[in-house]
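All protein chains of the complex are present and in place, except for one that has been dropped.
The letters A and B name the chains in turn, as written, and every chain counts its residues from 1.
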Amino acid sequence: MSIFECHALTKNYGSVTALDNMDLELEGGRIVGLLGPNGSGKTTLIKIASRLLQPTSGELLIDGMKPGVATKAEVAYLPDRQFLPEWMTTKQLLQMYKDFFTDFDMDKAAEMMASLQIPDRQNIKKLSKGTRDKVQLILTMSRRAKVYLLDEPIAGVDPAARDYILKTILGNYAEGSLVLISTHLITDVEPVLDEAVFLRQGHVILHESVDALRQRTGKSVNDYFKEAFAC
Amino acid sequence: MLGKLLKYDFKAVGRIMLPMYAAMMVLGIVIGVTARIETGGKTLLSIWMLLFFLLVMAAVILTVYLLVERYYRSLLGNEGYLNCALPVTTLEHIASKVIAALVWMIFGCLAVAVSGLLMGLISTDWQDLVEAAQFIGQRLLHLADNAEALLLFVKLFVIAVLSLTMMVMMVYAAIAVGHLWSEHHILGTIIAFVAFQIVMTIVVMVFDKTGVAIHFAKMTGVVCYTVFWLAVYGTLTWYILDRHLNLE
Partner (left out) sequence: MAWQFDSVTPIYLQIIMAIRSGVLKGTYPPGSKLPTVRELALQAGVNPNTVQRALTEMERDGLLHAERTTGRYVTTDQAVLENTRHKVSAAAIAAMCDKLRGLGLDDGQIIGQVEQWMKENQENEEKEIDIE
């Protein structure tokens, strides 16, 4: 049983089809890139997996279960926006994560924040955007989850921070878990990926290991992507 | 998990309302003291009273605003990405918000009452206080004997709480319906709210015509009516938040 499965997954927003009869199976212990142009369905897929959206038809299973309370406890979701309550302090946030997620490693999170010199009694409101992004990342990666869903974790971020983010992801994901990184910045992320999934207009047009793709095509995933999605 | 949700819902509102209530009670004490020591011109007292009145008004408006804002922001705004990803059922989310709303409203009333009490206690002479206390004490004992009156009190209290809950649920349902219209969710909320009023009025009129209304004039009737709408709005809110969530 794969840890992440989609069968004939479809999502329509009115007349727009975001996901079109999609099939996908992903195993744990891998870092998988969800790659595709804007509007290809990446965020929709991730939202359905974290149960922030309901499919129109078909199913998505995490660890054999439909998205629900049980899967939310096993899934660590990092959306592509700021979601921290501004009125809380970093210390309160750490406590909140600990309160709700049994797989949250509070000591590790506190350690990571300390190493970035983020004050623990500081109001989130007073932190810069870059720092808030890092706090969100730290909170997410400090969970020993079975599935990590990272939606554009390095977009809009300077190269040094990108490095930090990728290292944080690499160094902290739980053994045997699935890390799904949705991004359009392929070159930076490519060395970190086991597998690449290309998404176009709501369905999977490629699902292959990165090394196999390079060997087969003699191109990097980024270059192959440019070809596959040439306008 | 509900307890944990409540903890954070209370914290979010408490950090603003508790200082206000503290200020209210301090003002109550100040007024009480001023009333006591001032015998002549009542200008200072009037100023304090005005201030108190404004504070109460502000607290009421702030409470209503906060409860709406807290619900909207934490479930349907950016914080929704955090809260809706928590391993908690939609029912627990809604229950937490409604209970918190109720508690804060009741707490607010209590704060005003206590402030008023402080005012009265401090400004009144000791003998008058003792007399008043005895008088009230007698009346209460009288009441305790009268089971019917007691029951009436309890019924009224239950109806008050249920009605308040129903109104909160109605507002939350309107906001949820508004959320469905992604480009104009505020307009959607207002339209939904108006639509709810219209529907409730129509239902009452229908019942009026069919002559069933007579039964609803009684207490139990009112309770059933309130609980019915509470269930309707609650279910509507749950259905939208659980099945049609679409955060931007």
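The rule is short, and it goes like this: a residue touches a chain if its C-beta (ideal position, glycine included) is under 8 Å from a C-beta of that chain, and two chains touch if they have at least 3 such contacts.
Bear in mind that the values here come from a model prediction, so they are computed numbers and not experimental data.
Just so you know, the chain we are not showing touches A across the whole complex. The residue touching the chain not shown here, chosen from A:69, A:118, A:166 or A:206, is A:166. Panel shows chain A; residues 29-31, 163, 166-167, 170-171, 187, 190-194, 210-212, 214-215, 218-220, 222-223 of it touch the chain omitted from the view.
In this section, only the chains that are shown with their structure count from here on.
Per-chain CA centroids place chain A at a distance of 40 Å from chain B. Those residues of chain A that touch chain B in the shared complex are 13, 47, 50-54, 69-70, 72-73, 75, 77, 79, 81-85, 87, 92, 96, 99-101.
Interface residues of chain B, counted against chain A in their complex, comprise 1, 4, 7-8, 11-12, 15, 74, 78-82, 84-89, 243-247.
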